[in-house]
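Everything on this sheet refers to the single structure shown next.
Note that this is a trimmed complex: some chains were dropped, and none of the rest were shifted.
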Amino acid sequence: MTDWFHWLNLAGVAVCAISGTLMAYQKKMDGFGVVVLASVTAIGGGTLRDIMLDLPVFWIKDTDYLYTTLGAALLTIAWLRISPRFPYHYLLVADAFGLALFNVVGMEKALINDAPMSVAIAMGTITGVFGGLLRDVICREVPLVLNGELYAITCITGGLSYAALLYAGFDQHYCPWFALLVTVLMRLAAMRWHWQLPVFKNE
Amino acid sequence: MTDWFHWLNLAGVAVCAISGTLMAYQKKMDGFGVVVLASVTAIGGGTLRDIMLDLPVFWIKDTDYLYTTLGAALLTIAWLRISPRFPYHYLLVADAFGLALFNVVGMEKALINDAPMSVAIAMGTITGVFGGLLRDVICREVPLVLNGELYAITCITGGLSYAALLYAGFDQHYCPWFALLVTVLMRLAAMRWHWQLPVFKNE
């Protein structure tokens, strides 16, 4: 499973790097702001997770992640120079997979290091949403995480489904895949039908 | 003293979670932005302190803090759905206690881990103000810490009073309580009489 996860993780990093590059494009950034923003979005969440769990930061151990980030940013720049139209719709679908994957990877890492389940769910959510949060804060946007279609709650639901399956006695090998599926489907559904969670009555 | 500190620390976390939730309410956030903002405000400062001191992050070891944060946020949401009026005045007084407590807890943790006194004062200040700083940055406010009534200098004064008492030869058990008292009183006085510290002449 480790190999699968490594490749899927790299795919998640690439998707997030593309989304950071697109934000830099919208903000008409020059110079190297693109690479800074792509890196922050792609590896920010996982970096915070590893620091908080006191593990070696994942992109320091394995330089594949740095090269993937740079490569994805450069390819996106090349694409945008050739054609101003970008398939945003496919990106959103890919982004849902990236979110789900970061979520599950974050949980797995926390559980392997003996964190309690509630902490593991928090770690999955942080891994999934923190990169995008940083991207938006740096660009002076109100973070998408905070009022966009169930971004964070999708991660938490995925985490809870993992916990439910585990406590129900299923083999631990199936739990991440089930949580991955739940997170992806819920994210896609939230985007498709514009689910909201209005916690305050704002008349 | 450890038990007292644990309970007071939980109270500080709860107060900060409430203040984060109120900010989310003012900004009319939907979905789970509330919980993200409450968590950042409540545990952000302590998390940074533990990471910089290379200690286990406090809420990973002890899940009470996560549950307290969530509970305080949910109760505040429930309150706001019933009544749009919120006792902001009492919250500010509670917030002064939260600030003082985080300040002293931060100093104690640094000193126990053999940090020099100047570093301990910096750690107390970081624990006290960083959560609120993150809250304001995420919400695109100019942070309250930076130009509001002596927020950070209150922490530093509390820290200096701790150092003064210790060097004057008092028993180390009294120092935190004295620093707690100094910080609370100074914060309340700064709010009551709108103390300012104009460092620049801005005619």
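Going by the order they are written in, the chains are A and B; count residues from 1 in each one.
As a convention for this text, contacts are C-beta pairs under 8 Å (C-beta built on N, C-alpha and C of every residue); 3 or more make two chains touch, one makes a residue touch a chain.
Here the structure is a predicted model, which means the values were calculated and not measured.
In this structure file the homo-oligomer totals 3 copies of one chain sequence, with 2 depicted.
In the analysis below, only the chains that are shown with their structure count from here on.
Simply put, chain A must spin 120° to overlay its Cα atoms on chain B, rounded in steps of 5. The distance from the centre of chain A to the centre of chain B, with each centre set as the mean of the Cα atoms, comes to 29 Å. For chain B in complex with chain A, the touching residues are 24-25, 27-37, 39, 47, 51, 54, 56-57, 59-60, 63, 66-67, 77, 80-81, 137-140. Taken together, the chain A residues at the contact with chain B in this complex read 51-54, 115-116, 118-119, 122, 129, 133, 137, 140, 142-143, 145-153, 156, 196-202.
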